[in-house]
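Take a look at the structure set out below.
Moving on, here comes chain A:
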Amino acid sequence: MEFWIINLLNGLSLGMIFFMLTSGFTLILGLMNVLHLAYGSFYLLSAYLGFTIIQRFENFWLACLLCLLLGALLGLLIERLVLGPLFGQHLPQALATVGGAYFLTGIALWIWRGNIYMLPKPSFLEDSVPLLGFFFPTYRLFIIFVGIILAIGLWLFQERTKAGAIIRAGVDDEEMARAMGIDIRFVFSAVFILASALAGITGVLGGPILGAFVGAEWEVLVLALVVVIIGGLGSILGAFVGSLAVGLLQVFTVALFPELSYFAIFAPMVIILAFRPQGFFGKK
Partner candidate 1 sequence: MDCLILENLSKDFGGLRAVDNVNLRISEGEYRVIIGPNGAGKTTLFNLTNGQLTPSSGRIFFFGKDITKKSVDQRASLGIARTFQISRLPLNLSILDTILLGVQATSPVKFHMWRPLNSYGYLFSKAEKLLKERNLWEKRDVLIRHLSYGEQREVEVALALTGTPKVLLLDEPTAGLSPGETESFVSMLLSLQNITCVIIEHDIDVAFRLADNISVLHFGQLIATGSPEEIKANQTVDEVYFGGTR
Partner candidate 2 sequence: MNLKPINIAIFIGATVLFLAIPLFASPYYVDLITKVLILSIFSASVNLLLGYTGLPSIGHAAFLGVAAYTVGILTTNGFQNFWSNSLLGIVSATLLAALFGLICVHTRGIRFLMITLALGEVIWGLVIKCRHITGGEDGIVGIKRPHHEFFWSLVGISNFYYFVCIVTIFTLFILYIIVRSPFGLSLVGIREDEERMLVLGYKVWLHKYLSFVLSGLFSGIAGVLWVYYNTYVGISSVGIMLSTNGLLMPILGGANFFLGPAIGAAVMTLVENIVSSLTTHWLMILGLLYIVVIVFVPNGILGGISDKLRGKV
């Protein structure tokens, strides 16, 4: 019994981390049809920056703030250099973001020289909390909490706000949107920068669990791809459920069939691709 509960909680919290890590990516892809392949590099740079800030100033909140800004800045950079000039051309945009990924990873290598760091958890979240008779790390609870807020917030944004509606309407019909007096490009840029800021902060929040090392950017990106493929394109609910599913699968296969744990992420992805290509909650 104990086994199941602990692993369930671990799986859920891992899933939440996955969701948090990949939410910016799924938002950009689902809402704007932009495949942001430099997304992982955003994580990497902010995780590294977060580590450095926490090391120097020992202030978790400062790190969060600065990484948020870093994310927004990186988003602005990519948006100006790549997405703007290629507006509407989804494939070239995606390919150009690969260039962005290389460039940013190169910067990370330059400044932090390929060192591997594990971000420290903020001191007030370092303990464990008694839960259902066990001790559960506070930080993981914190992440679950953040994940839920994030999911609700993103869902509201996509489905209920004017900006979300504008983007959904304008994503394929820029002329129509402009005819209605909406500067769709401005809205796109704004959303992209916001999502990038989100990616920035996940570096600090996810860093204590995933770490900062060259290669992490691809792990985050692949994770995001898997979540999107399983959960479905364009659906926050899909990304949420997909992330939780992957987290749970990961934890349980490690616990029950450690040899197969590698396939935990990829097997469902391949199965979905073969039999339900639009993902669980995706629109065809």
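Here is how the candidates were picked: all candidates are chains of the complex that A comes from, given by their letters.
Operating definition for what follows: a residue touches a chain if its C-beta (ideal position, glycine included) is under 8 Å from a C-beta of that chain, and two chains touch if they have at least 3 such contacts; residues count from 1.
Nothing here was measured: the structure is a model prediction, and the numbers come from that model.
For chain A, the touching candidate in this complex, among 1 or 2, is 2. Considering their complex, residues 33, 35, 37, 81-82, 85-86, 90-92, 94-96, 98-107, 109-110, 218, 222, 225-226, 228-229, 233, 262, 266, 269-270, 273-274, 277 of chain A touch candidate 2.
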